[in-house]
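Part of the complex only, each chain left as placed.
For reference, chains read A and B in written order, and residue numbers begin at 1 within each chain.
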């Protein structure tokens, strides 16, 4: 970890220095633990009091933050969190691809690599695959034939990228991710389900990030597509022919079934399930664990099962808590009115209704 | 991709050719994108109008489809989807196992391989394991000791098949799948949970398909079993001692807890959870995201939490949407009858009831 001066940080984030710009910092730390050698930040006004007590060497603070910190340089910015993220890259630069292919890598014939491509130990690359400039492929990753990987990508250890997959530039693929797997497609026959060969493609656009142990199926005949700058958390499942737009956030353990569409700028929270052939319009937000079985309109926030307007689902959930008492209340009304207790015929009704 | 004549396709699917049987096709494409060199298909009557507009070289159509397509050969079949699947295998034949063992493969002593077994780079195979004729094991897959793998299997890259696992013929194991892992079994002791050695087996029958990044535990003492022709989608978890019958479809991210039984021909939709020691009788269907905590009768369609008759659960779900209004309606009745507003004592009731 290199050391950086407060002034260098200020320049990076476009802030003025209030305090000692010459001080050298060696890293970052959370507000509670930051010492004189650390940069820290706070974004929420709620943290202002704690910020005033910090012993950090420098703090990234909201523009509204006014305080006298004798030993701490103050750097005011519009968005301290974003500024902090940018500075983190100064302290922890992505190691540049050293452009070496490990002698144990098995590279098939006809593989084209741009300048400064790094390939780690025990990587296997199939025939006719192309790898763009500065891309790093780490240990024991398997890349199939006729794959196209763009420039500036980082493919972590133990990844599988299957034949014909197309990956854009600056894509991060985390360890254990599987891209271009067969979709779950079968035709019923008298001898049981017969596999439908999955012959479509799988296209991952620029600046996408794919989490650890995710699975992304290739298309059945068409392609599966993940749009630019979309981020997938860990253990996400994307089925065949799914189209995900740009700038989506797909949180851990989400599953999206075949041929569904997720519009640009949508956010799916953890463990959401999306049924097949559903369209989620751009800018939608889906609450955690929801089951989306109908189309979601543009910009809508949906939740629950079946996923519906979140506000409505919240009201239903709240009302459900009052249901046991409501049953007692209705029974009391029936007694008052001399109506034969509902309990017997209700159950009968449920039964015949269910028949 | 080889080229095939329309007549050859017709012969494969047992259809008569209406049009130019000599035309050579180079591949398949969806109805919208098919050109003169493509075969396409449509199964739903709803698509007939689009089918009439196709520029495909040939189309697989339902027997009821009548149209004059000047540039498109028509092949009528009972089940266009199944026929299409069969033809896909003509255009995309499974590459035959070339029967070569990569020099980097680490094969322990006492490993028996049938003819035409292919073993990829960096594969590790343990002592006393047998691999049947024509089976392919791809890069960086790890096979333990005393494993039995049948004939005609394909084991994708980065798979783990642990000691003693038995796999039948023509089984497909997709990348990242883990077979024969330890079950989650512990005995409570005064020093915390003590691991119960998992010493059972794991048997995968013929023609099973196991999706990417699935985990299938070995039995604790007995075996975990997956029946013939059953298909597992990606990221499915099968716990120890689970018995899954033949011809089941287990969709992505399903989890089945210890010692549960899934009868033949059952279908579990995505993200379903099945509790331990539950029996799902043959031919059952479970809706997505359901939680199965009680036995499911033969042929039943269940859904929801706790999983119950799907029709009944649907009615409850529909009724729930009316619950907020129902609370208002009951309050109005209470006012009309001069019954003290339920809201206070109801909450009290909920509380003591909950105490």
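Convention: a contact is a pair of C-beta atoms (placed from the backbone, for glycine too) under 8 Å apart; a residue touches a chain by one contact, two chains touch by 3 or more.
As the structure is a prediction and not an experimental result, all values here were calculated from the model.
Trainee: What is the total copy count for the complex if 2 chains are drawn?
Mentor: Copy number for the complete assembly, per this file: 3.
The criterion applied here is as follows: only the chains that are shown with their structure count from here on.
Trainee: For the Cα fit of subunit A against subunit B, please give the angle of the superposing rotation, nearest 5 degrees.
Mentor: The C-alpha superposition of subunit A onto subunit B needs 120 degrees.
Trainee: How many Å are there between the centre of subunit A and the centre of subunit B, using C-alpha atoms for each centre?
Mentor: For subunit A versus subunit B, the centre distance works out to 24 Å.
Trainee: Looking at the complex, which residues from subunit A come into contact with subunit B?
Mentor: 104, 106, 122, 124, 140, 142, 158, 160, 162, 176, 178, 181-182, 184, 186-189, 192-197, 199, 213, 215, 217, 221-222, 235, 237, 239, 253, 255, 257, 271, 273, 275, 291, 293, 305-306, 308, 312, 315-316, 318-326, 328-330, 332-333, 336-337, 350, 353-354
Trainee: Going by the contact rule set out above, which residues of subunit B touch subunit A in the complex?
Mentor: 28-30, 33, 79, 81-82, 84-86, 88-89, 91-92, 102, 104, 120-122, 138-140, 156-158, 172, 174-176, 207, 209, 211-213, 228-229, 231, 233-235, 246-247, 249, 251-253, 270-271, 288-289, 309, 311-312, 315, 317, 320-321, 323-324, 326-327, 330, 333-334, 337, 339, 342, 345-347, 349-350, 353
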